[in-house]
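Omission of a single protein chain aside, the complex is shown with its protein chains in their original locations.
Chain nomenclature is as follows: A, B and C, assigned in order of appearance, with residue numbering initiated at 1 for each chain independently.
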Amino acid sequence: MAGVAVSTVINGDAVEYLCQPDEPLLDVLRDRLGLTGAKEGCGTGDCGACSIILDDRLVCSCLVLGAEAEGRRIETVEGMAHGEKLHTLQQKFLEHAALQCGICTPGFLIAAKDLLAKNPDPTEEEIRFGLAGNLCRCTGYDKIVRAVQDAAQVMKGA
Amino acid sequence: MNFDPRYSGRNFSSVGTRPIRPDGVDKVTGRARYGADFNMAGQLVGRVLRSPHAHALIRKIDTSKAEKLAGVKAVITAKDLPDLTNGDAGMYDILDNCMARTKALYDGHAVAAVAAIDARTARQALKLIEIDYEVLAHVTDVDEAMQHHAPLINDAIFTEGLEEKPVKPSNVTKRSQFGHGDVHQGFGAADFIVERSFKTEQTHQGYIEPHACVASVNLDGTAELWVCTQGHFVYRQHCAQLLGLEASKLRVTSSEIGGGFGGKTHVWAEPVALALSRKAGRPVKLVMTRDEVFRASGPTSATSIDVKIGARKDGTITAAEATLRYSAGPYAGSWAEIGAMTAFACYRLDNVKTVGFEVLVNRPKTAAYRAPSAPMAAFAVESAVDELAKEIGIDPVEFRIKNAAQEGTRSSYGPVYGPIGIGPTLEAVKAHPHMKAPLKQNQGRGMACGFWFNFGGQTCVDLNIGMDGSVSLAVGTVDVGGSRASLSLVAAEELGIDYAQLKAVVADTSSLGYNDMTDGSRGTFSSSMATISAARNAIKILRDRAAQMWDIPVDDVVWEQGHAVAKGDKYGNLGKLSLRDIAAKSGTTGGPIAGHSELVADGAGVSFATHICDVEVDPETGATRVIRYTVVQDAGKAVHPTYVEGQYQGGAAQGIGWALNEEYIYGKDGRLQNAGFLDYRIPVCSDLPMIDTQILEIPNPNHPYGVRGVGETSIVPPLAAIANAVSNAAGVRMTHIPMSPPRILAAIEAERG
Amino acid sequence: MRYIRPLSIEDAVGQLARAVGPAAILAGGSDLLVRMKGGFVEPELIVDIKGIAGLSEIRETAEGFSIGAAVPCAVLGENAALKKAWPGVVEAAKLIGSKQVQGRCTITGNLCNASPAADSVPALVAAGAKAVVVGPSGTRTVAVEIVPTGPGKTSLAKGEIIEAILLGKRAAHSGDAYLRFIPRTEMDIAVVSAGVNLTLDEQGVVKAARVALGAAAPTVLLVEEAAEALIGRKLDEAALERLARICSGACRPIDDKRGTIEFRRKVAGVLARRAATTAYARAGGK
Partner (left out) sequence: MVEVTLWGALSQLAGGQSKVEVEAKDIRELFRKLAEQYPAFEPWIDKGIAVAIDGVIYRDTWGKTLPLGAEVFLLPRLAGG
């Protein structure tokens, strides 16, 4: 089996790696690059815990091959905060206690970031359908939706 | 132990506030490390081979080809694990479930495992293991398994708890019975009697994080285990016992846990990972796939329940009876017993009788799931209670209020209640605006009550005060939903310092004394008791140090609002010493300052909740949508109210999923057909409304702050609340959970005739 | 195992035709990677077609629309002209999976995966869509309904790739709609589904109709009798009743983990009726 050499950009940094042709990007991020913020909840695109943004599109990194990242731009949860400052969504998730166990949180943050980038003033229904690809088993989603609503208000004003 | 756990009314300054959790930033930045986020140098990848058969004799396993594959470092079967055949039966079952010894007992049962240099090699190696199975007849349905002709899962099982010892083996491992009075007489006095049979399907806790661990056994007999668990001390005990290691030489570190809900109270793959590591001489990482989680961890029981309740015209219940059959998987459990204890716990009954049957089936071993066994019993009972209210012509809330248990009532499971919250939750529901909100066409409202015991248990806490006056709190109960925040609040409260001055961590098994696991809603209840005790012990030392600094007798020093204060007119000029002042001098006043506590937190107060639910049912498709939901529950004292709300909302959401769509679906071949999140349908964000909560605080007399467990009770009422709402919306009584669209549509069509 | 990213369709076809072991075409990967993860397929060659010029574009032509094989479904929803002309096709494509899956999955992939429950296929069949198939022996254009031949099976020969899906130019007074039944509000596979495509005359009488059902048989069903029940009539209660009855009767469903035969039959009729009502309104019918 021939390894595939890939040059890509992750959270603004140029990154190069060698991966197997059938290796999911999620495994590359976690096992080769040490970016364990994206989680594997299912490996089949059904839970959203591995969400990343690939060239401005929200995707499950378990459904992308590492080889496909050549020449693309990847954003993960590790790139959301800037220096000492948390992203507004991160701050609001903390304030609203939008996490209990926290395993789904990176995926939700990335999905919410994508949602607000495309729809800065979503209704509750738009938030709920926009985040339907991310499973949370602890919160019943109530506090997550509220955190996103609050973040949207703050980000609009910024 | 000279710690007094009794409740004393007091005003709080920290407890009851809502600060940000101490582990929060790590979790929103992706830094928090869960089970699969940890690696060791030279680590191998472990994978498990699982039975494709529901029930099969393992005649022979040939691992030779797999062993020869380049990159394979260890292959194990049950032969590589201790043979506990003549030892403790409970431990035998745990180990047999980790790796089948003679028979594969369910689809997904582990039969062999490999450790290899990478995942691909491990996968290939599994394919090279040859197993000669003799496929046996299987049974997966709880009612069928009780039939005389059913395939026997274990021919050494003779039903316990029967009047006469049975002569033939059976799939029923145990019969249990609870109650008091004379139900026959009670039914005789009834004007109305409702008698119904119910079924509930098997569900899974559905935590998003699959089981994961990294095991490393050294040549000198010491070992390390990194694992996502609800109880690392219990995992240590079990793993050490199963593998013949010394407990204190096995250091278990609990990772952040990505949900457990009872499913991570049990070892599944950890002993296998340790055995692989021992054989390979290298660390082994073993992470379950989602498919493995569904097929081979521990879902709930499937149940079949008959309920009979009688009442007089005035609405007084005269008798209540239930027979409860709970599936246990292939090993004995006590699940029906819990169902039998909790079924009628909300009510004041003169005549009550419940009988439980534990039933073996060819499904994965049943494990705890949030108030285990109680939701199914509550579904049956609360559905029947609603029907009975309807027959009598009395409002269902009033009917429940009239019959609710109260302080002094003999519970249906035996003892007499102390102060309890069922009545207050019902009164709160009665007064709630939700109950008066208008409903549209095809919409219906339902409500139901729920009960759970709550546990305490062995608990140990260390509280260390740094020289700079900052405080670290080391607890041994795994934080599953914010307990580090609530325990920090409790420590801040006792010490009289700011929450921000503290940092709570979950200590590993080598750094702290034994703790029971985080189950039975005990995390905050037990560890807060130990935290209070540890803080009070630290305060004794702080007072002593202040006395030294002042050179006065310690008895003249009291602790007030985070400061040592010298009492009496003669000390008027001494002022106050803060915790920081005393800590700064600790090096010369006797060394480090710490408070420890080891205790058994007993006397966890029982807990009650009442839920209200509105649904809309599409009469043409049977689709149900939950449009409004309200939880009212007694918390004793809400230490961090936001996380208490979170527990209420989370339990309600899990209950909604269970009520409407979640179920294990087995084929005729006894194989699980929906082992993934695509077809095991847990609620998604767009399925749910906001979930309103109302926290009641009826202090638990057996906790200094009045705290009760809050984690589990919230999953007990939803099945029944939604069933009652659907029945009101669709005009048909639903008796089979989940109330999936095909079941609802079939019921509607049958009603139409 | 090899991963390649050809830059021309000819190269892709050639590589696939020459492949010795099993080969797989990768566009969105939302089916392929799941099947690989589950060990159901182990391709020796993965041909990523996203580098091929034109395959990631939606082109509006004189004949209608050409949707490249590598266009993610999310992009369909962002194309205003396509959405206006074929709202039923777009809403079907937008129902596949989650937002995350939308960013990857394609209607061509949905068609070639050959699941009877594929969301976009009943809508495409109702729309009379065609597939442009490129292979070692040239290019052919076929009706989409002949591509899947059974669950997981297609009529495509070794080396053949679908390059694009074609949708016709919209006649006046036309509308389409797609509805599926799922137990949750998102993230499920259709238990049963219906796509309806109507063209009306000035008076609101149905001139042309196509009705397709998903998850009702081993392949998507084009129910001609149902279309005939609508043609020549306004969409009155009697016509809708008849449509529902015919659709329920045309189903040849199975009992499985997602639904029962009875449920699928009954709900197929309900959905056909509801989809027809929406399509009719979109066509300007009152």
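The rule is short, and it goes like this: a contact is a pair of C-beta atoms (placed from the backbone, for glycine too) under 8 Å apart; a residue touches a chain by one contact, two chains touch by 3 or more.
On a predicted model such as this, the values are computed, not experimentally measured, just so you know.
Chemist: Shown chains touched by the missing chain?
Modeler: B
Chemist: If I consider the whole complex, including the chain that's not displayed, which of B:521, B:642, B:674 or B:693 touches that chain?
Modeler: Of all options in B:521, B:642, B:674 or B:693, contact with the hidden chain holds for B:521.
Chemist: Have a look at B:141, B:337, B:494 or B:508 and name the one touching the chain we're not showing.
Modeler: B:337
Chemist: Decide which residue listed in B:106, B:178, B:268 or B:379 touches the omitted chain of the complex.
Modeler: Considering all chains, including the one not shown, the answer is B:178.
Chemist: Among B:221, B:414, B:575 or B:667, exactly one should touch the missing chain; which is it?
Modeler: B:414
Chemist: Which positions on chain B touch the chain that was left off?
Modeler: Counting over the whole complex, chain B touches the hidden chain at residues 160-161, 163, 174, 176-178, 205, 261-263, 265, 334, 337-338, 341, 368-372, 411, 413-418, 453-458, 519-522, 600, 602-604, 701-702, 711-712.
We take it that only the chains that are shown with their structure count from here on.
Chemist: If you tally the C-beta contacts, which comes out ahead, A-C or B-C?
Modeler: Contact tally favours A-C.
Chemist: What are the residues of chain A that contact at least two other chains?
Modeler: 20, 43-44, 46, 129, 132-134
Chemist: Quick one: which residues in chain C touch 2 or more of the other chains?
Modeler: Residue numbers touching two or more other chains: 38, 185-187.
Chemist: Enumerate the contact residues on chain B facing chain C in the complex.
Modeler: Spelled out, the residues of chain B in touch with chain C are 123, 291, 620-623, 625, 660-661, 665, 673-674, 677-679, 681, 683-684, 686-687, 740-742, 745-746, 749.
Chemist: Would you mind writing out the residues of chain A in touch with chain C in their complex?
Modeler: For this pair, the touching residues of chain A are 1-2, 4, 20-22, 24, 43-46, 48, 51, 54, 57-60, 62-65, 67-68, 70, 111, 114-115, 129-130, 132-134.
Chemist: Spell out the residues on chain B that touch chain A in their complex, using ranges where they run on.
Modeler: 18, 20-21, 23-25, 27-34, 36-37, 120, 205-210, 256-261, 287, 289-290, 480-482, 642-643, 645-646, 649-650, 652-654, 676-678, 682-686, 688, 690-691
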